[in-house]
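Every protein chain of the complex appears in place save one, which is left out.
Coming up: chain A.
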Amino acid sequence: MNRADTGQSNTGSGDILNTMDRAPSGTGTRAEVNPGSTEYWSGLCQRVAQGDHQAFDSLYTELSPVVYGISVRLIRNTAQASEVTQEVMLEIWNNAQQYSQSAGSIYAWASTIARRRAIDRIRSEEARTAREDRNFTVDREVAQIDDELMAQVDSEQVRDCLATLTVKEKQTVIDTYYGGSTYAQVAERRQMPLATVKSRIRSALQRLKTCLEVA
């Protein structure tokens, strides 16, 4: 644990109250951490767990577009997607102290929460009727959905990696990732054995994981 600055010393920082750039007080450390590092996010989450609104504002700025993107993509209804985003961000606020145990990136942590909530929503009886109004027909040609997905992808590397999937792998990824379908729903829709669906999704995710150089 480091000592605080003495009154006689100069901190040498022009914006010492810009707490975004340093470790949280709760750790008792004054060491600089790299913005975006796991340590940085852990520190921010620790502050959120203490009720720090400013730290939560930073988390909101970074994570809400990811959460909202997942929600819109899966639910296809912007009002409901906003509701789910609100639920997810409040869950993040309430459970921020759990992030450090997730042993992954802040994005994977938030995405996991968001995907679960969004899929719960689309699978609930309550949402089923509203879902029929979604501007999404699962029987549309894969190529069309593929084009839409590709057009939205804001990363050359991700686009290139999606392009390495076979057409049939892409079908199953689109149905589950993009459409929120279960294994059995994909099998029924694509008229494929369940084992084949599972196998294709597994090979597709493994290929993407390798291509994106995820550890």
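Basically, contacts are C-beta pairs under 8 Å (C-beta built on N, C-alpha and C of every residue); 3 or more make two chains touch, one makes a residue touch a chain; residues count from 1.
Just so we're on the same page, contacts and distances are computed from a predicted model.
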Subject >> Per UniProt, the name of the complex member that is left out, chosen from "ABC transmembrane type-1 domain-containing protein", "Sulfane dehydrogenase subunit SoxC", "(2Fe-2S)-binding protein" or "Regulator of SigK" >> reply: "Regulator of SigK"
Original post:
Which listed residue (A:R76, A:R115 or A:K170) would be found touching the missing chain in the intact complex?
Top reply: A:R115
Original post:
Footprint of the hidden chain on chain A, which residues?
Top reply: 1-11, 13-19, 24-28, 30, 47-57, 60, 64-70, 72-73, 78, 82, 85-86, 89-90, 93-96, 103-105, 107-108, 110-112, 114-116, 119, 149, 152-155, 158-159, 162, 176-177, 180-186, 198-199, 201-202, 205-206, 208-209, 212, 214-215
